[in-house]
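Shown here: the complex without one of its protein chains, the others still in place.
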């Protein structure tokens, strides 16, 4: 079993209400080191065999076409990962 | 500016309705390579200075305490990343 | 894809050969005499899968073993007048009431208390999902939901975890599935600190001819499972069996909580209704607590024959699941139907249209055996009635607690509860009251619930009763109110329960509806405490008598016991909290009466005593 990991983040200039809520909550819990938080998505896609270049191409296309909305999000990475047990 | 990246995924044994919806949609768009999809969260936390070991400790604690729900999610990684422009 | 080797499978054959094998009945919550009874019923030791089935079906939650003797009281107080509109009474998935014009409604309230404490969002969400499936199983289209909530002290830190989670869980599921939320309650009291109460009600509407019951009839008819795949949800308890029976590998990780998928359930509703309307379903049952164990044994028990089920045909989310785990799994958003062979292709065409995964698991058989096979080997062979209906019945001791007198004598004296004197004091008291957690606006909660979806809501928050339209042509519809008062019930369980009923009845009547039927969720502490049991017995007696006087039958409901933590006996228990739902009918919902002043210049009258 192979695995592809895709990371999608809200564009820096777009309002991120979830990240904003987190950055507000952190200091209340005593975590004072962080000045900004953004919350994005991480997808793990499993394939039957190995992660071939063709699989990666499909993953890249899926990331652009379905998994992200270019108006508000950027695909920050598409990469093969070792499948965990 | 330093940056910490935290990845949180639904536990493997827990139903992931979001991943299920995506894995159903992919083949309809012609992406037939993927047999399973899980959707998690990626947080990017910014700090003023460098990502020191103390910052990472705080990030780890925040990941466990606020950014994930240990009943249904796992923190899969907490790491420093180079700040992008 | 099976990970078990045939040699490690605890088959019926093996059970016969190894009568002395130790079994973890105690870990599964069975008492010694209960285990003994299972052995007597079967004439041998149960297999692991059978033990799993009996243990879950004979649990308090499924068998009502502590409450059964008391619940019979409702039946004893059932008069001809009360049966007049009753199409289906206590005992089915939900009661069904005739509301005229060929229409009927079915409604029921159920608890999901403990799971909502563990994981507030998912616990509450799956509670809503569960009660909706009960309503679907009657052949009805669900048309509205309500929720009655009890939380600990408002300023306790854990309340800040539980409240937002529960409220967004109720909303998240109901909103996404498209059912208007038309009312409920929110109450704070320290007794609910470790034991919040999440009671959800669903009401559905159907034409008389669409009524479906949960039974498996007709030898040769097919037993079909459809909906979500089966995962390891809610089977923590049975993992002890894995370590007993299997030595090839340790049990894999099993989730402690269930995650709801309201989208899957919305699809399931539409799919079921299409199946019903096409006449493709002979019998139907939802899968809730105890999953396939419950669905197969109840369908077979209520039918006229036996049932054969091939467990290896169950579509799995987690291929490592073992036979007894599949039987126990509480994965959500699944239904089981009985279908004639002639209809199966049409049935599969409908489920395919809705993208609902479907598996023919087996068939209705001659005789009185529920047989479950795993890759050709028999792992269960039991008389279904003994699992589903003939569970243990307890006569728990009950006694009025000695503390009850002191509690009742402890009336607020003038010194302890000073009466306001003068306009200013009155004003201050009023302001304090309207700002108090149990009286203030519920908008923070109700603003998170969709009350408009389906377009038939004629009353919802902030009114005392919710009103929804059933028949768009005539305006025929129903009013519902859900009420409880744990403080009154603690002071006097009999009268307290009656007051809750009276409140719900009044709310429905005041909305302009004729009250027709009652559902109840009885939330109490541990039945092993004689004081709690007394509260329970008194409350049920009070309700039964009051229902008879008002002429409205209890059509169904739910009992939730063991709502207590700690070892302070009765003081560890939640306030005894019967939550009562009353349903009434309006010939034309546009003639409902809203509460509150509408225009200036109207007169105000005070009715009653």
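Quick notes on this one:
Per-chain residue numbering starts at 1, and chain names A, B and C are given in the order in which the chains are listed.
The rule we apply is simple: contacts are C-beta pairs under 8 Å (C-beta built on N, C-alpha and C of every residue); 3 or more make two chains touch, one makes a residue touch a chain.
Just so we're on the same page, contacts and distances are computed from a predicted model.
Of the candidates "Nitrogen fixation protein NifU", "Phosphoribosylformylglycinamidine synthase subunit PurQ", "Trehalose/maltose transport system permease protein" or "Cytochrome c oxidase subunit 4", the chain left out of this view carries the UniProt protein name "Phosphoribosylformylglycinamidine synthase subunit PurQ". When the full complex is taken into account, the listed residue touching the unshown chain is C:172, out of C:172, C:196 or C:466. The residue touching the chain not shown here, chosen from C:457, C:500 or C:577, is C:457. Annotation for chain C: contacts to the undisplayed chain at residues 168, 171-172, 175-178, 261-264, 266-267, 354-355, 446-458, 469, 472, 589-590, 592. The omitted chain makes contact with chain A at the following residues, 10, 13-18, 20-21, 66-67, 69, 71-72. Listed here are the chain B residues that touch the chain not shown: 17-18, 20-22, 24-25, 28-29, 39.
The definition used in the following text is that only the chains that are shown with their structure count from here on.
Centre-to-centre separation of chain B and chain C, using mean CA positions: 35 Å. Spacing of chain A relative to chain B, judged by their CA centroids, is 7 angstrom.
Centroid to centroid, with C-alpha atoms defining each point, chain A and chain C lie 39 Å apart. Those residues of chain A in touch with two or more other chains do not exist in this structure. The residues of chain C never reach two or more other chains; the list is empty.
The touching residues of chain B, when paired with chain C in their complex, are 10-17, 20-21, 24, 69, 71-72. Taken in their complex, chain C has these residues touching chain B: 118-119, 122, 228, 231-233, 252-261, 263-264, 317-318, 331-332, 355. Note for the complex: chain A touches chain B at residues 4, 7-9, 19, 22, 25-26, 29, 31-48, 54-55, 58-59, 61-62, 65-67.
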